[in-house]
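A single protein chain has been omitted; all remaining protein chains appear in their positions.
Chain lettering (A, B, C, D and E) follows the sequence in which the chains are written, and residue indices restart at 1 in each chain.
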Amino acid sequence: MTLEPNVETFLGCTAGYDEADIVLFGAPFDSTTSFRPGTRFGPAAVRRDSQGLETYSPYQDADLDEISVFDSGDLELSFGSPEPALRDIERRAAGIIGDGKFPLMVGGEHLVTLGAVRAALKTWPDLHIVQFDAHTDLRDEYLGAGLSHACVMRRCHDLVGDGRIHQFCIRSGTREEFSFAVEHTDLHRYDFAGMQEMIQFLWALDSPVYLTVDLDCLDPSVLPGTGTPEAGGVTFPQLLEAVIRACSLQVVAADVTELAPENDPSGVSTLTACKVVRELMLALGQS
Amino acid sequence: MTLEPNVETFLGCTAGYDEADIVLFGAPFDSTTSFRPGTRFGPAAVRRDSQGLETYSPYQDADLDEISVFDSGDLELSFGSPEPALRDIERRAAGIIGDGKFPLMVGGEHLVTLGAVRAALKTWPDLHIVQFDAHTDLRDEYLGAGLSHACVMRRCHDLVGDGRIHQFCIRSGTREEFSFAVEHTDLHRYDFAGMQEMIQFLWALDSPVYLTVDLDCLDPSVLPGTGTPEAGGVTFPQLLEAVIRACSLQVVAADVTELAPENDPSGVSTLTACKVVRELMLALGQS
Amino acid sequence: MTLEPNVETFLGCTAGYDEADIVLFGAPFDSTTSFRPGTRFGPAAVRRDSQGLETYSPYQDADLDEISVFDSGDLELSFGSPEPALRDIERRAAGIIGDGKFPLMVGGEHLVTLGAVRAALKTWPDLHIVQFDAHTDLRDEYLGAGLSHACVMRRCHDLVGDGRIHQFCIRSGTREEFSFAVEHTDLHRYDFAGMQEMIQFLWALDSPVYLTVDLDCLDPSVLPGTGTPEAGGVTFPQLLEAVIRACSLQVVAADVTELAPENDPSGVSTLTACKVVRELMLALGQS
Amino acid sequence: MTLEPNVETFLGCTAGYDEADIVLFGAPFDSTTSFRPGTRFGPAAVRRDSQGLETYSPYQDADLDEISVFDSGDLELSFGSPEPALRDIERRAAGIIGDGKFPLMVGGEHLVTLGAVRAALKTWPDLHIVQFDAHTDLRDEYLGAGLSHACVMRRCHDLVGDGRIHQFCIRSGTREEFSFAVEHTDLHRYDFAGMQEMIQFLWALDSPVYLTVDLDCLDPSVLPGTGTPEAGGVTFPQLLEAVIRACSLQVVAADVTELAPENDPSGVSTLTACKVVRELMLALGQS
Amino acid sequence: MTLEPNVETFLGCTAGYDEADIVLFGAPFDSTTSFRPGTRFGPAAVRRDSQGLETYSPYQDADLDEISVFDSGDLELSFGSPEPALRDIERRAAGIIGDGKFPLMVGGEHLVTLGAVRAALKTWPDLHIVQFDAHTDLRDEYLGAGLSHACVMRRCHDLVGDGRIHQFCIRSGTREEFSFAVEHTDLHRYDFAGMQEMIQFLWALDSPVYLTVDLDCLDPSVLPGTGTPEAGGVTFPQLLEAVIRACSLQVVAADVTELAPENDPSGVSTLTACKVVRELMLALGQS
Partner (left out) sequence: MTLEPNVETFLGCTAGYDEADIVLFGAPFDSTTSFRPGTRFGPAAVRRDSQGLETYSPYQDADLDEISVFDSGDLELSFGSPEPALRDIERRAAGIIGDGKFPLMVGGEHLVTLGAVRAALKTWPDLHIVQFDAHTDLRDEYLGAGLSHACVMRRCHDLVGDGRIHQFCIRSGTREEFSFAVEHTDLHRYDFAGMQEMIQFLWALDSPVYLTVDLDCLDPSVLPGTGTPEAGGVTFPQLLEAVIRACSLQVVAADVTELAPENDPSGVSTLTACKVVRELMLALGQS
């Protein structure tokens, strides 16, 4: 007889690379996390526990069997300096984009978004970014570093400029960050109020969109397993609806970040993150 | 002097068997659980932590002191093959019913419901089943087995036939299960919408009802301690109201299943399960 | 060179005692806790994890940098008999009040409130008490003791008399306690319904107010880390709004009690308690 | 049919009170614990998890089926002041002794020993105490209290006087406590060295003996689930041998204290405590 | 570009099937576990955390790079009835043996050994079994079932007969099991005393050997993460030496069972199990 090697993928991501429309990859990096590390364990946990879900979504009446996703596993990122890690992420995302496929990254801390945004900007210089997040992430530097999870949207702003970052669910930041947002970004507090207007605006522009879901946009009761939980977030059905609506835009790349699975010993946070990824893939597959 | 043996019961269940109207028993079985075992510890945890509750419910202005419940402890079920366990459960439930009392079972995984439904059907062949659950549990088989927690409602359907299983809060299943439900059961998604119509329908029929509460109908934020938590569930007040309203029907037997206490190290899941059991007993006692 | 000693304070509480308007202190006492001890660890956990928050609140557009708070650390309370602990608390609160400052106590079990109320009553004999809590805490005695966390509001009633304790979010107690409340206190069930009327009533009286926040008023999904979690509580935004509105009254002293940090291994309960303290300080600073 | 109430006992303790030689009872008290509470949960955990053991001991070639033990459950002790709790313990132990039976108490913190020693001294005024413990427990007072787990052996010394407390495994205390021991007790550091001499001495005296096993005599690697773990303790086989040898003396009462089950989420501490209790009962049954 | 699928293997097991000398596979089964389930998670945990080890062993001065191991992943075993699971295991082991390779199984509960022993007996009818275990596992039935982790060695005895099961480290069982062993097996209590004699005996016979390592032979301080921890076990260096010495025999198949990773939140149990597997593979590779 012969035996096959032990391939492990996110639930239902059984396509080969060549046939896939979406390519999932993990970015297990958390070196700049200041408060509680552990998002490095996010991608592996999402892959493993996704087996506890169904491939079918009653919300969208769609099944992962009907779309083509390849799971390319996790990048091997060096701990320590963030710049080499960002370059590895950018290279992976750029390769996927270059092959005409959709890169879907699972973090890791939110800083990993910067690598994928850099890659997307090369192909789509008029990119807009839609961010679901509890935090503004608009600091210019944090604890002396400009490459930090607390600065990632500021670094994205350096690249895309004013009015092209659309922030929702925001409920934490310094006074300076909120002031910066008034001038430079499209910030919406606490929940998804204002999303309809943004969608109409981006439809009108026919703009390519990078969607970044920092899972701490969810209320900590729903997802305690994250690095910096912030009371007062949205519910899972609210996030689900927002993700589906965002996918009505021309989304060209996306990520789901900041799951820290070991912070939630009940395992519910990981399962909820899995469901967000499942619904995001299904919504992308239908758009 | 003389000392009494150490009798342990669910809070306020101090009646003797003969005088009791309701007989509580535990069914600590989880052998078919596929994802995360541990519901075997549910009944003992409910019994123990119920001591942290009051006997009085402000919701119903009623007190456990005013009703007669006997707690007969947990069945000793063999791990391994489910059929002998189901027979033990059926025998216990049938005995209680035969003595004109109300059997209230605490699980264990949801498969235990099948044993008690078999017993109830012998006395009430026109039984309807009201199910609060995140999952359809309508698979015909699961991992090669037809007796599985994922198949329990399908097995019940084998017994009661079309239109007699009323499912609420459902948000997970295969496409096939949802299709089966369209044909054969009265399935309501996500919450308790449609409950008023069902109650009027069953009132009109004057039908006996088996009420099965799979605690994973609750949102995982409320009850993370269960085998297969599913984001997007109902709140505790919603479940409480639904339980009280269901008890306005002619409920003849009931269960509360799928608490996996060790999955929630905060202990909140167990306390919430205890409160569901208390409110259910009080609602039954008043109907 | 020379090195400074290691001063640890709640986030942003950097004022010296003389310049401070608010003086924070911890009361790490849990000796009468019957169900699950551990609130003794509350004050230290709040101090430590507050460093994970921002000093700025987008809810109130205010920053801890703009108010003057001194953190005097935790009292050293003896475990065992509660009366000496209550005397130590009363002495600390009285000293702070005597210096014209605002005492803000972090518990510890709810019994600690009695010490601070005694101190406040000496200066403000016409004091009203506003209580956010899941439990009535109106037992006359509990397990043979009159000084218990389950009796604290009854003991306060002994001091202030009828109609001067305003209770919100109440959802647990004996039938006797609820009956007592009908006669003697202003009890509101489940949430903050009736708060507007109470505020207008106290405005009309121009009465000094002691505000006591038992964190178990929050739903256990939001704050599982407490001694006696009770399903069916309020959300964080609801509590936040209530705290801010209560601070429109003439609040002269306050406490936040019943955080049991180790009951919630995710750490979310502690962070949420920190945010309640932050928002309370900011609301007090603006009133 | 009729159903029996749910009697729960320590493994194999199936005798009725009248026929029993040994009477087990729990003393779930931890109010004076200064560092980490939780020994209140010890007796219930020991009772519950003992079901995971065999009744047979290969070490002693003896079986619990061959001895007669009655488990009278846990005392209901009020939290707060220790003196009433000690009186309840003394009364229970005295009743058992008065009926010619052997009282075996499971703690709870070590202070509970004082209640049982008081009872034993009334019948056996020439009692010696054999103590296995990491701590001297010889403080005259602790945090202002004389009735504290840190003072229990000093209080026993108040009752029995010099030379009648035999301490083993001691590795923690103040300089004053070690000095006190030089004058007043028979203290052995770190392990059981010197035990043979003590046994011969007590054989010669034909003295009745109270045996108190503070489980923190074990190394924390073996039993992390205790209030104040101290590195450098003995192994389980060493304790087992010491317990068996101590039971060659005329032991008239005994206790096993300081299990804090929730401090060890692996559950190993509780299982090890169960085995200590099993072996102690078997050794007593054979002597 | 193209991307490879995400192959996950035990550390250093990078050979293809055809070139491999040893074939690792997981048997994630725990349905008959009576006390604490969770060994189903053992194989995946071992595979994952093995990445935290070095491939080089200073104990044996050998490296996994120097041997050829293929990791074929975990079997998909149905939960519920054990017989189908045993057949799947037997088939996998027989296939590997049929290809002239060495089957190394990672459990799962100890019952899985029966499947692999059945396979080995077909090729080597004169097989001896060397068992390192805390428990005799010699019950004829357990809770009404003959196929149980508590009966596995009795079932093996049914197959191999008297004098061919060599048991070490045994410290738990019923009186009947120990009596059975006196007649029928070669049982050694507590540790590896007598191993040298057994090795010489089996060398003389030149007998093929099945080596089964139930990890609960280790002391619970070393490996708390197992289903039924038993105080009084061996140390890691003792087990390591015994494994290496056993591999001087003609070992033809082996397993490592009873890791329950979630019972040890420190993760040490899993890492220790990984090291046992590494050392076992290296010892097999050198023999």
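Here, a contact is a pair of C-beta atoms (placed from the backbone, for glycine too) under 8 Å apart; a residue touches a chain by one contact, two chains touch by 3 or more.
As the structure is a prediction and not an experimental result, all values here were calculated from the model.
In the entire assembly, the chain absent from the figure touches the shown chains A, C, D, E.
Across the entire complex, the residue among D:73, D:107 or D:173 in touch with the chain not shown is D:173. The residue touching the chain not shown here, chosen from C:72, C:207 or C:286, is C:72. Set against the missing chain, the residues C:1, C:182 or C:204 yield one that touches it, C:1. The chain not shown here touches chain C at positions 1-9, 16-18, 23, 44, 47-48, 70-74, 95, 98-99, 265. By the touch definition given at the top, chain D reaches the unshown chain through residues 35-36, 170-175, 178, 189, 219-221, 224-225, 228-232, 263-265. Where chain A meets the chain that is not shown, the touching residues are 30-34, 37-38, 40, 76, 78-82, 84, 143-145, 147-148.
The rule we apply is simple: only the chains that are shown with their structure count from here on.
The chains that touch chain A as well as chain E are B. Counting the residue numbers that touch the partner chain, chain B and chain D have more than half of them in common. Residue-number overlap of contact pairs with A-C passes half for only one option from A-E, D-E or B-D: D-E. Relative to the centroid of every protein C-alpha atom shown, the closest chain centre, again from C-alpha atoms, is found for B. Separating the CA-averaged centres of chain C and chain E is a span of 56 Å. With each centre defined as the average position of its C-alpha atoms, the distance from chain C to chain D rounds to 39 Å. In chain A, the residues that reach two or more other chains under the touch definition are 219, 221, 265.
Taken as a contact graph, with one node per protein chain and an edge wherever two chains touch, the assembly fits none of the named shapes, being neither a line, a ring, a star nor a complete graph. Here the chains touching each other pair up as A-B, A-C, A-E, B-C, B-D, B-E, C-D, D-E.
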